[in-house]
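Incomplete set of chains, arranged as in the complex.
Order of writing sets the labels: A and B. Residues in every chain begin at 1.
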Amino acid sequence: MTKKIAIIGASGYTGAELIRLIATHPGMEIAALAANSKAGQSMASVYPHLRHLGLPDLVTVDQIDFDQIDLAFCALPHKTSQEVIRDLPKTLKIVDLSADFRLRDPAEYEKWYGNAHAAAEMQGEAVYGLTEFYRTEIAAARLVAGTGCNAATGQFTIRPLIEAGVIDLDEIILDMKCAVSGAGRSLKENLLHAELSEGYNAYAVGGTHRHLGEFDQEFSKLAGRDVKVQFTPHLMPANRGILCTAYLKGEAQAIHAALQNAYADEPFIVVLPFGETPSTHHIRGSNFVHIGVTGDRIGGRAIVVSALDNLCKGSSGQAIQNANLMLGLPETEGLMMAPLFP
Amino acid sequence: MTKKIAIIGASGYTGAELIRLIATHPGMEIAALAANSKAGQSMASVYPHLRHLGLPDLVTVDQIDFDQIDLAFCALPHKTSQEVIRDLPKTLKIVDLSADFRLRDPAEYEKWYGNAHAAAEMQGEAVYGLTEFYRTEIAAARLVAGTGCNAATGQFTIRPLIEAGVIDLDEIILDMKCAVSGAGRSLKENLLHAELSEGYNAYAVGGTHRHLGEFDQEFSKLAGRDVKVQFTPHLMPANRGILCTAYLKGEAQAIHAALQNAYADEPFIVVLPFGETPSTHHIRGSNFVHIGVTGDRIGGRAIVVSALDNLCKGSSGQAIQNANLMLGLPETEGLMMAPLFP
């Protein structure tokens, strides 16, 4: 019997991506779609590419009968998300795609997001949703916090290297090239086609991007000591994809071996042959991660390049993967579509 | 039991798109991939986005044991295709994606393609693969000729209007905006990113595009008289999609009604509410067609705009749809994925 799914915040890009994925997921069906600001509208008017699906019209959160729902995805902006989730039934399974339950420490949350958490008591309950590293906890969880898309990319690259002890923990640089859908359906001048196409720039330079909170929490816990990385995102004239170029100190072959070892049995994470490099072209629209390792001409240094689709594996695909675990469905169900190329 | 599929010409875009679709098709599996010029290479090296699929390496056509194959897709360039298909087993089910078997009349073929047909005796056998209009014949066919992508777009727009007798047959203008993947993986200056992005132009202006041969054949047959349309393609800075703006003489409401009536039960063809217009954004990566009708301020004139994905519904998706019919599988199997947006 298919699981009944509600999506709260269905009018944003991650909401639309959830619907795209569930459209061909044999174990899930969409029972309710909420978007308070667009309640009453049809999904066909908000996202015409979904018009063939016969979806329920958008409603407000209050209008959903959660007794009929097996799992809710919450795809709201951060801060709003915590306020909504706080008031949902305490027995409802929830995958939150916002930033609100990623950080376990209320002080860290406030430091990076600038406001006191409205549901601090739930921060401890939430399981960090990086599937490949929290599989058991996620399967048992009621509330799972989807990771940041950049945070996911960086962790797929670095976690096995910390675990294997093959890199210098004080010399980690993550230079990321991020497609624009990561900014959501926001009306800002720099996201206009006229101002973004054909050019690119760094932003949040110098260690100010909020996903650093996740890196700090996860890498430090894993290493058993403080780990602080450098991370610079760049806005790309492209709609989907994150490419992370990591500059590391360590032996490239050992780094490659550690990654191969860590991901040997993972269905979605592909470690390329040594010396090959991935492209965001080759993972677009899919749940796959491609990782490539190369040694630098300077001995003892390596470059690891990783690519994933920020909306899919970096957000909604990860959320489905987690929901599969929480609902007792096969982890890869509905997620094996090949990338769209060209 | 899944059907064993061979793809001949697997190194082009339509070949890669067939693999993308079959990757999640429950009733088909890929048994052989041929590409003579790249025989011996892995698909991962030719198309890294397919590397997770564990595909067979590329071989030459001669190396395929067709006794083990239920159906072959032929995704070769025209002229090469007829020479290869001529020599394939006469009992093999074949869906050809090239232009070689679209025209039934050898003289018409030679007029548009400039060479005598190398398998003229098979031109009569081939069924024209516009699924929605040749369903019965396709289900019974051994050899099906996939349509041109522009030819498909124009016919979805115009055929029901000819049948319903609601337009002036001497005043049909099809202005098409075509994404670049329609030109294939060809190394030409005007297809380079540096020369195509951020600009656009008409080409084959004045009634010289080869897909006119299909329009002439099909529209004239349908009307029972000669019908010649005007058709101007334009090369767009985009990778997938055809948008056809048809300028017609006829009553817009009658045109809309004729289209609604024709496509009421079609799973892939969506006629929009009167006055709405489609976008290629909303069908990308899918097998759907969106059609919109608007009346002009000048009475008795209508504009019908249609959109489809040239690589999918315009080519490889259509081919899978036809193969489903030929193999006794549900027609929509493997084809219900939602479009990729954004």
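Observations on the model:
The criterion applied here is as follows: a residue touches a chain if its C-beta (ideal position, glycine included) is under 8 Å from a C-beta of that chain, and two chains touch if they have at least 3 such contacts.
Everything numeric here is computed off the predicted structure, so don't read it as measured data.
Each chain in view is the same protein; 2 are placed here, and the whole complex, as held in this structure file, contains 4 copies.
Operating definition for what follows: only the chains that are shown with their structure count from here on.
With centres set at the average Cα position, the gap from chain A to chain B is 36 Å.
On chain A, the positions that touch chain B within their shared complex are 13, 16, 19-20, 23-24, 47-53, 181, 197-198, 239-240, 270, 278-279, 281-286, 288, 290, 336-342.
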